[in-house]
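Before we start, here is the structure in question, set down as structure tokens.
Every protein chain except one is present and positioned as in the full complex.
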Amino acid sequence: MTDTAASPAKSGPRITGAFHRLLAFSGLLALVVVFSLASPNFMQTQNILAILQATSVNGVLAIAATLVIITGGIDLSVGTLMTFCAVIAGVLLTFWGLPLPVGVVGAILAGTASGLVSGVVIAKLKVPPFIATLGMMLILKGLSLVISGTRPIYFNDTPGFTQISQGSLVGALVPVLPIPNGVLILFGVALLAAFVLGKTALGRYTFALGSNEEAVRLSGVNVDRWKIAVYAVAGSICGVAGLLIASRLNSAQPALGQGYELDAIAAVVIGGTSLSGGRGTVLGTLIGALIISVLANGLRILSVAQEWQTVVTGTIIILAVYADILRRRNL
Amino acid sequence: MTDTAASPAKSGPRITGAFHRLLAFSGLLALVVVFSLASPNFMQTQNILAILQATSVNGVLAIAATLVIITGGIDLSVGTLMTFCAVIAGVLLTFWGLPLPVGVVGAILAGTASGLVSGVVIAKLKVPPFIATLGMMLILKGLSLVISGTRPIYFNDTPGFTQISQGSLVGALVPVLPIPNGVLILFGVALLAAFVLGKTALGRYTFALGSNEEAVRLSGVNVDRWKIAVYAVAGSICGVAGLLIASRLNSAQPALGQGYELDAIAAVVIGGTSLSGGRGTVLGTLIGALIISVLANGLRILSVAQEWQTVVTGTIIILAVYADILRRRNL
Amino acid sequence: MTDAPLVEMIDIDKAFPGVRALSQARFELRAGEVHALMGENGAGKSTLMKILSGVYTRDAGIVRLSGQPVEIGSPREAQDLGIGIIHQELALMRDLTAAQNIFIGREPRRLFMLDEVALNRDAQAIFDSMNLKLDPQVRVETLTIARQQMVEIAKALSYRSRVLVMDEPTAALNDAEIAELFAIINRLKAEGVGIVYISHKMDEIKRISDRVTVMRDGEYVGTVPAADTPIETIISMMVGRTLTNEALIIPNTSAAPVALEVRNLNRGRDIRDVSFSLRKGEILGFAGLMGAGRTEVARVIFGADPRESGEIWVNGRRVGISSPRDAVRAGIGYLSEDRKHFGLATGLDVRNNIALASLERFTGPGGLLDDGAMRVTALDYIRKLAIKTPSDTQEARLLSGGNQQKVVVAKWLLRDCDILIFDEPTRGIDVGAKAEIYKLLTALAGEGKAIIVISSELPEVLRLSHRIAVMCEGRLTGFLPGGASQEEIMHLATMREAAMEVRHAG
Partner (left out) sequence: QDNYDIALISKGFQHQFWQAVKAGADKAGADLGVNVTFEGPESESQVDRQMDMLAAALSRNPDAIGFAALDSQAAIPLLQQAKERNIPVIAFDSGVDSDIPLTTATTDNVAAAALAADVMAELIGGEGKIAVVAHDQTSRTGIDRRDGFVNRIKEAYPNIEIVSVQYGGGDQLQSTEITKSILLANPDLKGIFGTNEGSAIGVANGKQELGSNVVVIGFDSGAAQKDMVRSGLMAGAITQNPVGIGYQTVQAAVAALKGEALPPVIDTGFYFYDAKNMDSPEIAAVLYD
């Protein structure tokens, strides 16, 4: 907000949005081109699918984080919440032997509930989002271990379960294109989130809150309710991520999840969403997530030594965002 | 920030500061009292010293983070930078067999340099602090592994080295009070940082930047230079942390450090520093760091099951901050 | 030095994405003169001055300082060249104290340490020279805009520049401080400082300025001597037509039902036992000095701040208002005096800012928004209020100050409340648009809406109010009938701790 007057560069939200898309795309494309040239194995259907599959979980988490970040908040609990939801699914399906749909709905509701809690703590108790979600992160982490008895819960008795992310509806129809369902779900969630952000009141308030919460409050809007709603929706999305990862591993790994919030938030910011709130796009986030997994995959394909992988990743993340900024300025 | 005018509670900086101190203290005291009642072993000199010792590294990192956060930025690289500096010390002292002082200075300068880089990337290239320091976090992590050859560097040939944090000057004078040097260093750094923030131009601009960067620029201040300076100072402080941890482990552990940034930032925010910048105190941060380590220590002393430890920690962090907020409101 | 003018700006062009802010703009300033820069909202005044003070770089044109061509690349360079500016939008560091704000970048030092004592002493000295009672150590954030504006002025003065640009310095001030400011300006003038004075308050132009330069749509219209040019001429130069300023007609609302009644409102020292009632179709003006408590009363009625005691009755029903939402539900709307912090969602575009208070109206089943309808409505208000913006999807923060204010006004007009509280509604709005807004308010009253207008501009209060409430130090010191004299108002406005006096209000 502060730097506006001085930077005539920044212009209307739609335009910025459009830019970000273009730019982020260009960064992504650059990476893809480089890797394709560097290794014949990169541009294989198999590998592309592997990349998409690898993006699905972090992508979904990043979308959840996007909603929260646009309100000017932050959600550190996405990772452990994902795990918590996976564990809940495990309890419902494996411990209690309930049918698959119950597990799916249960996991998502668990996410919604936990999101509600974060939302209430933030909106009603006025605890800063960073602290509230940091606390939730730890609480959920502990609960996952407690509930699961600190060991993985396997879904072997629920045959259909692995299909959630590993099966391929598309593949069933178009055998040459065995896109895993996990990827479809990612795109589904993305479309949904984009729709909510762009076309619904919730979305509009999400941006408004991030832009100037007090002004919204003084417009007679029930700020608290909408804020809570955003965190709840984000929570539900983490529930979906929980199902994806559990289905992918055919198990709920209770210790998983911490540290994942960083990747998610990174994807959001690389995607051009500002941590100060008020602006951001789901598409940008998707691309941010893809950049991250393309990088990881590509460097592995080139079998770059692991310690160098981190160095390169760090550098490229900075460069990608810098390129983005340059283009915007040169307008 | 937006709701300020609406909340007459908030008043002059000195007062708010005073509050935070009081409040954070009260939270800390509450914990101490509870644990003392719960376990006779808690209030032992030995244990108090253990807690302080345990606070030293995270405390120093948190102070570094405080400076950056007051400018409205964020530094995710504190943890891996600490490690990087430790490795540099290892290279200088063990690989090249240089004298102790060189290692000390070298490690701190390494921190300064890396801080400078982050600062330049943020101030000149206008890359958001989150991304810039995320990138640095990864780069430094990789470099630590590369430089050290992915193995710990031991300081066995530098006898004095372990004294840096484990020795006890105080103990030498007052045998009953063997306060480890690491703790002294923590308080030393804290005093220094408090002085810089309160009494020097750098400190003034640190607050000014976080308060309204554009206004500072319009006032004809060389914003970039000061911003870079802040990151450089923060980097040097991370260098000190690197020496502390290396001295404690009598080795530079190249794999350590990631994840430490979260504890550091948590301490800062628990200490009442706002992530939106413009306000914050070193004392608050110290107390935040103490709250974290008292909690960890206390719960272990009571040998609470680890999974429950996380749950309790999460809850108490939220409650501590909430109590803080309540008091401020009821003014 | 030569007798070349202090500042010459010739054929300045400046374009922003989608906007041509300046084209061939021209301006000249002599040493020791006060040169008023006039123009409608969005005419390009601030942009021109931002170019002079190094905030923006011009696309084309020449800038000369005492005859020497200069490139002013940054605010710092401007300062070094002796050019100081008071920006239209307050640019203060809210977490810092007044003194720290004033001397940011030029703090007195002892060794490598800051000398707080000297800092506060110097700030105090400046305040004293302005006859301003303000604690240098108070945090700016806790000050009302009026006082923040005074801090900005003090800051500008502290630079001792030879060119001082004042972009609507009095927008937030009322007569008392304006008088002080003018005294200061005259002193500087005597010292040979050249002053650029931007304001939408016509009366001030005559009082203070020597010459007037008028701009329209980013272009230079002309420069005239202030003394012997009638205001009407200047206005017509600005708006390109002559405005008819029809007189105030006070309707008899004594029969109309009471829309809003406030009983024994209390809040600390800011509000002390305030009671008044407001009838449908009535416009009640609130006058008072800075800090009198008008804004505070409004905020409390609106539920933005908690009240300690007192009752609020709407249409004869007592309503428990504990949040702005309750107030809006009860049909009360409040336009804040501080658009930047409490009015505008600066990151959102014009369309959404206008719709912000009425989103549910555009929300269909499933929370679906009807952007089409929002667009139509927004465009309608953009036309009605002549909001200067490239499109209804322009980000609000990119509008000129006055146009931002119009957007906030539009938001509340759209919300269509029965009771509207306007706090400094025409702050920074040009004469033409002011007239429009006055018409609108009168029309709204005509439709039976109850309206409160808080204004620090007495002429505005007098122009609009059917009845005038005057506050002093948190107390209602009296009511006056519409068309009362400025003297009567000032008398009540300065009536400290005296007995409440009510002249029968017509």
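As written, the chain order gives the labels A, B and C, with residue 1 at the start of each chain.
Operating definition for what follows: a residue touches a chain if its C-beta (ideal position, glycine included) is under 8 Å from a C-beta of that chain, and two chains touch if they have at least 3 such contacts.
Note that the coordinates shown come from a computational prediction; the quantities given were computed from them, not determined experimentally.
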TODO: For the chain that is not shown, enumerate the shown chains it touches in the whole assembly.
DONE: A, B
Task: Among B:109, B:202 or B:249, the residue in touch with the chain that has been omitted - done: B:249
Open item on the list: Touch as defined at the start, partner being the missing chain; which of A:28, A:245, A:267 or A:287 qualifies?
Closed with: A:245
Open item on the list: To test your reading of the contact rule: which positions on chain B touch the chain that is missing from view?
Closed with: 39, 41, 44, 46-47, 50, 53-54, 57, 145, 150-152, 154, 156, 166, 245, 248-251, 253-256, 258, 293, 296-297, 300-303, 306-307
TODO: Since one chain isn't shown, list which residues of chain A touch it in the complete complex.
DONE: 39, 41-42, 44, 46-47, 50, 53-54, 57, 145, 150-152, 154, 156, 162, 166, 245, 248-251, 253-256, 258-259, 293, 296-297, 300-301, 303, 306, 309
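Just so it is clear, only the chains that are shown with their structure count from here on.
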Task: Reference chain B; chain at largest CA-centroid distance - done: C
Open item on the list: Which two chains have the greatest number of C-beta pairs in contact?
Closed with: A-B
Task: Interchain centroid distance [CA atoms averaged], chain A/chain C, Å - done: 43
Task: Between chain B and chain A, distance of the C-alpha-averaged centres to the nearest whole Å - done: 29
Open item on the list: If a residue has to touch 2 or more other chains to count, which residues of chain A qualify?
Closed with: 4-6, 212, 214-215, 217
Task: In chain C, residues with contacts to at least two other chains - done: 55, 304, 341-342
Open item on the list: Touching residues of chain C toward chain A in the complex: what are they?
Closed with: 16-18, 50, 55-56, 89, 302, 304, 323-325, 327-329, 333-334, 336, 341-349, 352, 356-357, 359-360, 363, 366-369, 371, 391, 393-395, 397-398, 411, 415
Open item on the list: Looking at the complex, which residues from chain A come into contact with chain C?
Closed with: 1, 4-6, 8, 10-15, 199-205, 207-208, 210-212, 214-222, 277-279, 331
Open item on the list: For a test of understanding, state which residues of chain A touch chain B in their complex under the given definition.
Closed with: 2-6, 74, 76, 121, 125-128, 130-132, 134-143, 145-146, 150, 212-215, 217, 258-259, 262, 265-266, 269-270, 274-276, 306-315, 317-318, 321-322, 325
